[in-house]
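Working notes, structure below.
One protein chain is absent from this view; the other protein chains keep their places.
Here is chain A:
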Amino acid sequence: MSNSQANSAVYVRDAMLPAEHPPAMETGIIKWLRENLFSGPLNTILTLVGLVAIYSVLSGILPWLFRSVWVANSLGECRSIITATFGEGATGACWAVIRERWTQFIFGFYPSHLYWRPVLAFLLLLAALAPVLFTHLPRKSLWFSILYPALGFWLLWGGTIWIPVVAMAGFALGWLALRVLQPIGGTILATIAAVVVPILWWLLLAGPVAQQLQAILPIGIEAVRSDKFGGFVLAFTIGITGIAFSLPMGIILALGRRSDMLLVKALCVGFIEFIRGVPLITLLFTASLLLNYFLPPGTNFDIILRVIIMVTLFSAAYIAEVIRGGLAALPRGQYEAADALGLDYWKAQRLIIMPQALKISIPGIVSSFIGLFKDTTLVIFVGLLDPLKGITDAVRASIEWKGIYWEPYIFVGGIFFLICFSMSRYSMYLERKLQREHR
């Protein structure tokens, strides 16, 4: 019997080798670069082109930004400071114009001793928006959000306190009518009353009542006329009001468009398609030039209010289409389930259809809002001082700042970017939060 097996040397490793480091090309930053920037000839070319593009943009902008001047009284002074510091022919940014005139960009021609009022209105706006946007805040504070429109109006325009109070009283009266009539006359009668009573109140009684109250108890602050508004105060006033009113109106229009009632449907389709078919500028011109024809002789109401109405109608038509898309995306079974539960139309909409449809339409709705906010710059063409062109032109019209272009544009554009970008980020947050599917 051979014992060769016993004699042959068998090597068995009894301890693990320490792990080798990966090759230098396959680790750390080199690996990342190889995978993400230089993975093939095409990618390498793209990367190089990208680098050249970045370099050419930055080499134009960075020196200009680097030679910024912050303190000067005029563009000429700016230029002489730059020449004195950096030599003949050097160009630089003159941010002194923003430093000198930033109040104008923010407040327009609002009286400077009353700046606290728009500021306070803005801070209160944030407080009013918080419980609407973030659902984990206490629900009680929603009452403040409901009262805010009247308060904001009063702070911005000033004048007697009784006009906003009386206007809000209309809503209270409607609610009262609903509550009182519901046990007596049934839901439908109560709903009709809840719509008709406030309208009658605003049309017939509100004016005289406000006058009487003002005569008895004169409470008020200094009034500010609409032509003093400008800059971002104007953009925010129009934008926020438009957003607040266009969403409910858009929902109603979308429901009307999907209604079984032929006439209601036809009216909604006609309205939506008309508004979506014409540029906003023509609607603004209608507001400024044609409303005088359409209203009873002698009526003349505020230009900002007219613009807000037009912007709201415009935005509502777009939102209606977005929501219609959301409604169409809902499976038919959801409607049938609501019917099977015996819910009536409005209950089904409120409890089952709308929460889902609105969730689907969030990205579209928010981009409509962003569009609306950006479109507030168009009010310049009906003579209101928007921050982008109106105020910039006004600043440039002064002798000190004649010929300045880039700095005001960059400043105003930057603020618009911040606001619109945060709105789109918020919509992404909301989408994620409302995500109910498990992927």
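The rule is short, and it goes like this: a residue touches a chain if its C-beta (ideal position, glycine included) is under 8 Å from a C-beta of that chain, and two chains touch if they have at least 3 such contacts; residues count from 1.
Keep this in mind: contacts and distances are computed from a predicted model.
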Undisplayed chain, where the name is taken from the UniProt record, one of "Sarcosine oxidase subunit beta", "Acyl carrier protein", "ABC transporter permease subunit" or "Putative membrane protein": "ABC transporter permease subunit"
Given A:Leu120, A:Leu213 or A:Cys420, the one touching the chain that is not displayed: A:Cys420
Listed residues A:Ile188, A:Leu204 or A:Leu351, member touching the removed chain: A:Ile188
Residues of chain A in contact with the chain not shown: 36-37, 39, 43, 46-47, 49-51, 53-54, 186, 188-189, 260-264, 267, 273-274, 276-282, 285-286, 289-290, 292-297, 370, 374-375, 377-378, 381, 388-389, 405-406, 409, 412-413, 416-417, 420-421, 424
